[in-house]
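Complex shown without one protein chain; remaining protein chains in place.
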Amino acid sequence: MKIFAGSSSTDFVKKMCNYLQIEPGQCETFHFSEGNTFVRIKENVRSKDVFIVQTIGLNSNDQFMELIFWIDAFKRASANSITVVMPFFSYSKADKKDEPRVSIRARVCADCLEVAGADRILTMDLHSPQIQGFFKKPVDHLAARPLLCEYILSRNLKNFVVASPDAGFTKSARKFAAYLKVPTVIGDKARFDHSENASILEIIGDVRGKNAVIVDDFTLTCGTLAETALALKKNGAEKIYAVVSHSLLSEKSLKTLEESCIEELFITDTVNNPLVKGHRKIRVISVAPLFAEAVKTICQRESLSRIFESVPPEVLKASTI
Amino acid sequence: MKIFAGSSSTDFVKKMCNYLQIEPGQCETFHFSEGNTFVRIKENVRSKDVFIVQTIGLNSNDQFMELIFWIDAFKRASANSITVVMPFFSYSKADKKDEPRVSIRARVCADCLEVAGADRILTMDLHSPQIQGFFKKPVDHLAARPLLCEYILSRNLKNFVVASPDAGFTKSARKFAAYLKVPTVIGDKARFDHSENASILEIIGDVRGKNAVIVDDFTLTCGTLAETALALKKNGAEKIYAVVSHSLLSEKSLKTLEESCIEELFITDTVNNPLVKGHRKIRVISVAPLFAEAVKTICQRESLSRIFESVPPEVLKASTI
Amino acid sequence: MKIFAGSSSTDFVKKMCNYLQIEPGQCETFHFSEGNTFVRIKENVRSKDVFIVQTIGLNSNDQFMELIFWIDAFKRASANSITVVMPFFSYSKADKKDEPRVSIRARVCADCLEVAGADRILTMDLHSPQIQGFFKKPVDHLAARPLLCEYILSRNLKNFVVASPDAGFTKSARKFAAYLKVPTVIGDKARFDHSENASILEIIGDVRGKNAVIVDDFTLTCGTLAETALALKKNGAEKIYAVVSHSLLSEKSLKTLEESCIEELFITDTVNNPLVKGHRKIRVISVAPLFAEAVKTICQRESLSRIFESVPPEVLKASTI
Amino acid sequence: MKIFAGSSSTDFVKKMCNYLQIEPGQCETFHFSEGNTFVRIKENVRSKDVFIVQTIGLNSNDQFMELIFWIDAFKRASANSITVVMPFFSYSKADKKDEPRVSIRARVCADCLEVAGADRILTMDLHSPQIQGFFKKPVDHLAARPLLCEYILSRNLKNFVVASPDAGFTKSARKFAAYLKVPTVIGDKARFDHSENASILEIIGDVRGKNAVIVDDFTLTCGTLAETALALKKNGAEKIYAVVSHSLLSEKSLKTLEESCIEELFITDTVNNPLVKGHRKIRVISVAPLFAEAVKTICQRESLSRIFESVPPEVLKASTI
Amino acid sequence: MKIFAGSSSTDFVKKMCNYLQIEPGQCETFHFSEGNTFVRIKENVRSKDVFIVQTIGLNSNDQFMELIFWIDAFKRASANSITVVMPFFSYSKADKKDEPRVSIRARVCADCLEVAGADRILTMDLHSPQIQGFFKKPVDHLAARPLLCEYILSRNLKNFVVASPDAGFTKSARKFAAYLKVPTVIGDKARFDHSENASILEIIGDVRGKNAVIVDDFTLTCGTLAETALALKKNGAEKIYAVVSHSLLSEKSLKTLEESCIEELFITDTVNNPLVKGHRKIRVISVAPLFAEAVKTICQRESLSRIFESVPPEVLKASTI
Partner (left out) sequence: MKIFAGSSSTDFVKKMCNYLQIEPGQCETFHFSEGNTFVRIKENVRSKDVFIVQTIGLNSNDQFMELIFWIDAFKRASANSITVVMPFFSYSKADKKDEPRVSIRARVCADCLEVAGADRILTMDLHSPQIQGFFKKPVDHLAARPLLCEYILSRNLKNFVVASPDAGFTKSARKFAAYLKVPTVIGDKARFDHSENASILEIIGDVRGKNAVIVDDFTLTCGTLAETALALKKNGAEKIYAVVSHSLLSEKSLKTLEESCIEELFITDTVNNPLVKGHRKIRVISVAPLFAEAVKTICQRESLSRIFESVPPEVLKASTI
């Protein structure tokens, strides 16, 4: 088992390797002044099963190009198999032609990863489950939900509901609610008349006097979360929390968070974002142990199912919840 | 422009060709007693741009195998380009791994169509928009919605709402509502407590004293439609109608429809189903003229956008609304 | 070694697993009312070498679609290798363009199996040996002949000849004759003048006072066999038997057999046909042990050559001849 | 329409271009002393439909490598389409694994032609019809038979039969016989007892007092033809002729022909063989006009069927029969 | 003929379209805050031959990802053909494994362009001619040399030599010298003893009292040019100029240029670099008219050869030399 870190996931790989008590693979990346990226593997990988970890987010294009160069380098260095580990895959949002004459960018990325030589993909919380079908190679698709729920449970919140910020995320929100054994409410921007004034957000379901945890797969501007929180508040909710798998917050987004009525935002570390470190309203739950456990399970040729729906105790412990 | 009919779409092609005032291409299909299917093109297609129309539904596997043999036959007969026209693609429902160790069958089908030699796909109302990304070749994706809405408008319903049978279809339902300039309501099976007793369907939005049109992409058993209609009734709705793009009704499903409080069901003819002909509760709106218009537009190298969101008058007329 | 049964070969796989003293892999197939097929693997196959057994015959299209979904499911479940076992491949008859503008369906099927992810094919008595060349992946091509000959020998027929039903099958018929150490005769419909009245079948070679065993690769209607038997009779043959690898007999074909002067028909179990069970004129010789031995040999990385031309004693015994 | 000659078919292309009254494309080939082959196109082919003619026989490997280099050169020179014209494709004989651990060389060649960029194949009398299925691209498969038959008819032979040199070629021989309206006889080496002494060739059918025309797809050593002729003679035949599509005769083969009881051998010019020019026992019928007609038909986007089974008068005339 | 500008080449496309007197295609690019790039075509391109112009340099990774999204968008919008125009392809420098376990990044990029759907590449002065072989699709490879030479000639330099900055570029430098009809000298860092002290640059050839024009394919830091210029000066050269096809100068590089003994640097506009605009030591010669002429020639199905080695007068004029 040999795990290598692309430049966007060096910390993440350190955490994975700590969990597994192994050393990360030796390698290095350079970004040249004309914009080109260069990668070099610094140890023998001939006939090895290699895992290359590179998250795609915040600096997506540099990260993606670096990733396909890594794959090619491992392939030409005669690795036996190459598993691409993308804790976050930001282009997974670009999964359809929702207007004429645009690209289905997630499929383009999938094709590039495969043409470069990827043998398997390990990732987390893709924007839609159909994206697995963009790949011909096997995709192991982890969920942050069990771990995030465990964190929420560890916080001993009382009398709370799970809130979906829009109708489309309801199905996912219900899975959170089922794990947490609490009700679901739905935020919905659309009015039930035909004026379609989207500025009024309705909350479907009763939140009066209850706490609420808004769930979503990713946040960029914190806008939807803040708006939903405000609507929940107006509907009588008490304390409001939010939880997302992938956080891409800019300084401006953090200001939005600060000014919102969200008490705390729970995120994972799939995206390496120095801005969130130590932020008073943000708690980061590491999914690196979960990815490490997945890698170990793959190498032991066992089924990943057991970590899809629940959290192994040793992973829970390592995530320092 | 040459349009050929696979054995599942002979009537449909006749309607297309009537609209275009051309003759269908000469061809024939045989099904042998050991289960094999055989296809034969009966006219020269060398360097022609060929459209082969074959819906995939009710007898999906025979239809699909026949289709890939058609593609191969046209390719080996030196057609210049082969456009696969699937008014319905039933495997589009199989678009994700929603449990471990299953196939993403829509991707398998897409790969088979492409390996056989398809150059373009023309289809209608796929189960999810991501399926376009399963294809490397261009997909022209028609919507039945404008035509179905025009039919509804032609019926002069008064004081009505559009009803989505579940949260997941809300986004589509709203597009119907926007076209019809009426409000949307949502049927939702999930209770807002954690008992998750799915047998009670709630209606989100006010329907008291109003008529309702339930919308969905396809119906197999008529079960969801009937159940939603009942809930609407219980919430005080007056007359209830339903409209779906693709209908796969069996005799049993028709009985469900009969016994339901649905006044009428509006469907298209994407699936050739003799059972629905002349049924007192069913109105069939033909989308063959729309497909014919799409084929003509493609051959004229013009943009299809104009028929995605509205219905050209000549199409409307030919659909005999 | 893990063997899974598609829905067309469950009995066959049971016999294979009995021979190997292992349990079949856990899996299940559903056929839905709109015609779609769904498959599910019910045990971990990560990094396993998987054999999926599915015969293609009698219900070819459903069986073939199911097969490519199995392959995709195993691939996405991270199997190490996927060997497709098709005891019969009915589309192997469709191996050429013998008239203009038809499909070479066997090649289409080969491409679909490979694009779905098949790594190797194990099959028996393809209609022509060239079909191996339709695949890029290795094909292990078993012959039923040694086993069928051993059965014939076990019947202690005296003073008999092997009869080929037409000139094209002569080469194969001679291989039977060589194994059995008896002469060959040829049935030939074509007269040796230019009237080409095909209704008279000539027998080339002397059969007067001899018994005869007609050999062929498959039978659908039993017509050719019955006709050849009649001609042999007219030429003075005594008792007449027939032997084919793949049997696709319908009720009507069985009636033809009943009424013919064929004493007995010897077939294998490559096609699961309930109609033939216990038929008084039919003897079924199981090739499941032979396929099981082939799978074992492949897993032991040994050469299959030894089972191409002769029958290992343990296989002979298990075939219950 | 632009036709280029590879180095093995320069004369053939001249005849084609004479027929079409056009100039051959400008190009040249070099063979270097270390064994490498180099090709150069000497005129603009951008967006042109190019036909590159190169027979594969007598010096197969040099000719085949040259051919794939031509394809690549045309592709990189931006030809619109590249049709490979192989009057003879000698590796078509290598179409199956008739013993363990050999290559299916015809499939390897097909793959190389396609990977180099061939868009279509035009060829004649492949060793088996299945070889079309080795290609994914369309294959137009001409038959020399109608033209050869016309030549035979022009010779006014009386009272003759068509003789197939073995059982496997019977089906083809019958097509000759049907065209010529004469009976067929079959030469067959196998005795009808199990001693299988192949040295005695039997003639099935009556030839006493008749002339005979032996037919085959190709001849290398003239051995089979000479042997069949001898057996026909022994069975009482009068004058004996032979006709083959592809002739690969060496000096030694010509001696065998000389010494045989064959009166004359009729061949085509698919293989450029200087040895046969002016030989007293050999008549060469040119198929270049037939190929030229095929190219013209393809460029006119018409069906080739009309030249598969009969000979257009202008082709017949140009073939100088 | 429809030319679209990627975000890195909007000015370049304007110049091309000015030359051709056409309007650029309507399209737009967005870069989102999480790093993702989005592209949209804003006019119908169905069945059109599309040219998408995007230089890859200075911000290579964003530009390259944008480019493959453009290709996919055009493909899915049913363009007839997609020609990728890369005035500069910065990853062409990454064309070999000059140390173990690195990627051949130029090949990875070529594969990604092709898998996305590029039909042809039009580019200029690749770092090595072998890179054409990384593509399966045709590459039209323009040279800036004739135009740059014409500019030099227009400056009426007297008594000058062409200087190659190292032995590896000698072959190219000689082509400049041949065009300009002047001698070549070679700068060579390696001493002719084994101490290999690279700090001393020798000039092979006589420059005393002559002017010199240093030529190279690209410059990043201006370091090699400045160093060569200094060595030329020390060897007695008078005025020293430099000319490169692709310029990637940063502010720091410009300072190096300023401080060097180079009189003037002649570059092209393949890379859009605002820093060089109006710089007192830099003259920019536009190659946009040359690319425009190439596009026109391709659309007219004519040979590009005439613009490989010389400059058409109208191009020369438009380049404002």
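Which chain is which? They are A, B, C, D and E, in the order written, and residues in each are numbered from 1.
In this section, a residue touches a chain if its C-beta (ideal position, glycine included) is under 8 Å from a C-beta of that chain, and two chains touch if they have at least 3 such contacts.
Everything quoted here is computed from the prediction, not taken from an experiment.
Partner chains of the missing chain, restricted to those shown and counted over the full complex, are A, C, D, E. Remark: the omitted chain is touched by one listed residue; of D:M1, D:I22 or D:V108 this is D:V108.
Screening D:M16, D:A77 or D:V185 against the full complex identifies D:A77 as the residue touching the chain left out.
Remark: the omitted chain is touched by one listed residue; of D:I22, D:L157, D:A178 or D:L220 this is D:L220.
Where chain A meets the omitted chain, the residues involved are 44, 46-48, 75-78, 117. For chain C, the residues touching the absent chain in the complete assembly are 120, 132, 136, 138-140, 298, 301-305.
Counting over the whole complex, chain E has residues 95-98, 100, 104, 106-107, 111, 128-134, 136, 141, 161, 167-168, 170-171, 174, 177-178, 181-186, 188, 190-194, 196, 204-206, 303-305, 308 touching the chain that is not drawn.
Just so we're on the same page, only the chains that are shown with their structure count from here on.
Where touching is counted per the definition, the chains common to chain B and chain D are C, E. Chain A maps onto chain C through a rotation of 120°, based on Cα atoms and reported in steps of 5.
Along chain A, residues 97, 100, 104, 107, 111, 132, 136, 303-305 each make contact with two or more other chains. Shown here, the protein chains touch in an arrangement that is not a line, ring, star or fully connected set.
Shown are all chain pairs that touch, namely A-B, A-C, A-E, B-C, B-D, B-E, C-D, D-E.
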